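Take a look at subunit A:
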Amino acid sequence: GTTGTTETARTGGGVFTTIDGSKQINASAPINPFNPVGSVFSGYNGMALAWPKNDPTDPNQFYPAIAGSWTTSPDRSHVDIHLRPDAKWSDGVPVTSEDVRVSIGLAYTQGGTAYALDPKAAGAAADIQVVDPTTVRITQGANRSSTFLANLLSTVVVPAHVFGKLLPADFWQLLKTAQHGQGAVAEKAKSAITGLAEKVIAFDPGHDVSAGPFVLERVNPGAALLTRNPYFYDRQKIAPDKVKILNYTGNEQIWNYLIAGRLDNAPFTSVPTAVMNRIREARGSKVIKGYSPVAVSLAFNQAHKPYDNVHVRRALAYLIDRAQVTRIASPEGGTPAATTSGIHAQAARAWLGSGFDGLEQYRTNPAKADAELKAAGMTKRNGRWAMPDGSPWKVRIHVPASFSDWVAAGKSISSQLADHGVDASVVTAADYTLYLGELAEGKYDLGLWLIGLGPSPYNIFQRLFGQANGWQMFGGRLRHVAPGTEGNWMGGPEKVDADEAGVVDPGELTGKLNYASQEEQKRIVGVLAKVANEQLPVVQLWDYVNTQFVNTSRYTAFPPDDDQALRLSSGVWMQLGMIRKAEKGRA
Partner candidate 1 sequence: MITGTGISKTFRQRGGVLGAREVPALRDVDFAVERGGAVSFIGESGSGKTTLGRIIAGLETHDAGEIVIDGVPMSSLSHRRRQPYFRRVQLIHQDPYSALNPTRTIHQALEAPLALRARQTGRPRSWIDSRAQELLSMVGIDPGYVLPRYPHQLSGGMRQRVVIARALTMDPEVLVADEAVSMIDVSLRLGILALLKDLRERLGVGVLFITHDIATARYIGDDGELYVLYRGQVVERGATEKIIADPVHPYTQSLLSAIPVLHGLEQPGAERVVPKEPQGEGPPGGCLFVPRCPFSTERCEQETPVLGRDGGPGQETEQEHACFHPRRRSVIPVGVGE
Partner candidate 2 sequence: MTAQPATPHAAAPGVRIRDLTVVYKTPAGELPAVRGVDLTLAPGTITGVVGESGSGKSTLALSLLNAVQPPGRIAAGSVEIDGLGDVLTLRGEDLRRARGREVGYVFQAAQNSLNPLKTIGKQLLDLGRSHDVEDLRALVRDARELLARMGMDGARVLDSYQHELSGGMRQRVGIMLALVLNAKVVVLDEPTTALDMITQATILRIIREVHEERALTTLVITHDVGAVAEVADDLAVMYGGRVVEHGPVTEVLGDARHPYTRGLIRAIPRLTGDLSLARALPGRPPTLGTLPAQGCVFRERCERRMDICETDDPAAVTHDGRTVACHATGRPLELVGREELV
Partner candidate 3 sequence: MTVIVNPAGPPAAPPAETTRATLRRNFWRGVWRVLRRKPSRMAGVVIVALFALMGVAGPLLYPAQLPRDDNALYAPPSLAHPFGTDFEGTDVLALVITGARYVLLTGLATAVITVALGTAIGLFAGFHRGRWDTVLMRLTDMNLAIPGLPLLLVLSTVWKFESPLEMGLVLGVLGWGGIARAVRSQTLSLRERGFIEAARGLGLPTRHIIGRELLPSMAPYIAMNMLIAVTGAVYAQVGLFFLGVLPFESNNWGVMLNLAVFNGGALTTPAALPYLMAPLIAILLLTLGIVLIVDAMDEIFNPRLREE
């Protein structure tokens, strides 16, 4: 029900109901953004310096938030952050540079890319300076990363007058020692800082002090209730009086809420077609789709026979009808992968241009598959493919049981393979944790695996040619470990022949993406995409589509399809002035 006051009846009011996709509501958790399940909800009562835009290729695109603007030196050596002068905490205290500094200090206790204690780590900050009450300057260390800005701007800001006491008085001195000191002293300082982590996480301020548009009022096991923050800098943009963030334990619950029209906005969830149809039928229900920088692939463990043979991998790529798989597994939330490039198709076009069309598409083609299998020495007997040594070939596709779309995909693939004489079956792992553990231990032949984590090209290829495939970054140096050791479960070769580019080390190329200029990045991405396409460490199955559900019967003016804000919470949408009270929406 909506309970708009008369005062806000025309412009706003009511309860905005939504779900936070990235965490479950936990009534026992502290109101603390550093706690992974803390009752701080990004965009509502949790604020970052800025909000990332959903750009397929540039990770440094942001909407201003606490930081009204920022300037980066051309050589990426430092960033100046200019805070919004009108930003205030919900208790009326202004947001200042000190808040940012404390927030950064706390972030150091937690570790992270920009706030790594090791100054040699790529993209680590080397110094934080409060220039004036609304300006902070952050200097990048020696190994300058192209995503430094993005990592800085994502910094969560907490009130220094609440969280400040968590940092010991000599914290900044300690940090200096940890970063620049030598030997035992530095180590001691480092462990002193990481030793703070647990205290920081467990800290519960008791009541919420927020710089966002809302303040947490109450949490119970089923939901969190937030009310408007009267001190929010853009308060006139915020329509609802209250926000109710529901908990969810399974997708089916979200489906129910959506069908009942209870959610004003729901984050992406995989939805079967039948359910989708019912959701669409709900009054005011609307679906917004946009780019989502994640794709699903079928990954091979090349340490296991016969998947060490590229022909076998190609044969499987030719046998799998990706359109069909997508239709069964994720009809609403995915588009069949055009090919395997390691990159989400939308980003791939941007990176590769026409080069994208030059990649082998692996259209379903049993004849080619047969040829590839023969090339791999496999034989077909009684309509069933067997290994070169005559032993039966059993393809076991592993999926975590908790991901319904993956299970369906696995089943569909196994059915398709079976149709072509490949003895295939799906094996589920009880849960994702177990699945990843066993996957990393090299227990599976094939398993489903997320790739294409854009927009940073480094992140994208890190999935294919990173730790999982044997390349490890250690103290700023890259090394390759043998398959089956130290988390190298993909077991691909260290060097591959990439035609024009010659013999390359894909891991090394990936590493370079971190620092390279835009141009250089483009070249490297081209090479790596081709390597991925030819070597097939994975078969890309479908690219996720960010499907968001909104309901316009109470609020309107949601972002349109493909909007840059689409991956941000509706709290951020409000900040950006998007959500308005519906005209006749008094239900």
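Here is how the candidates were picked: all candidates are chains of the complex that A comes from, given by their letters.
What we mean here is this: contacts are C-beta pairs under 8 Å (C-beta built on N, C-alpha and C of every residue); 3 or more make two chains touch, one makes a residue touch a chain; residues count from 1.
Source: prediction; values computed, not measured.
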Selected neighbour of subunit A [touch, this complex] from 1, 2 or 3: 3
Candidate 3 contact footprint on subunit A (complex, rising order): 250-252, 255-256, 259, 271-275, 277-278, 324, 327-328, 396, 401-402, 404-405, 407-408, 411-412, 415, 418-419, 425-431, 434
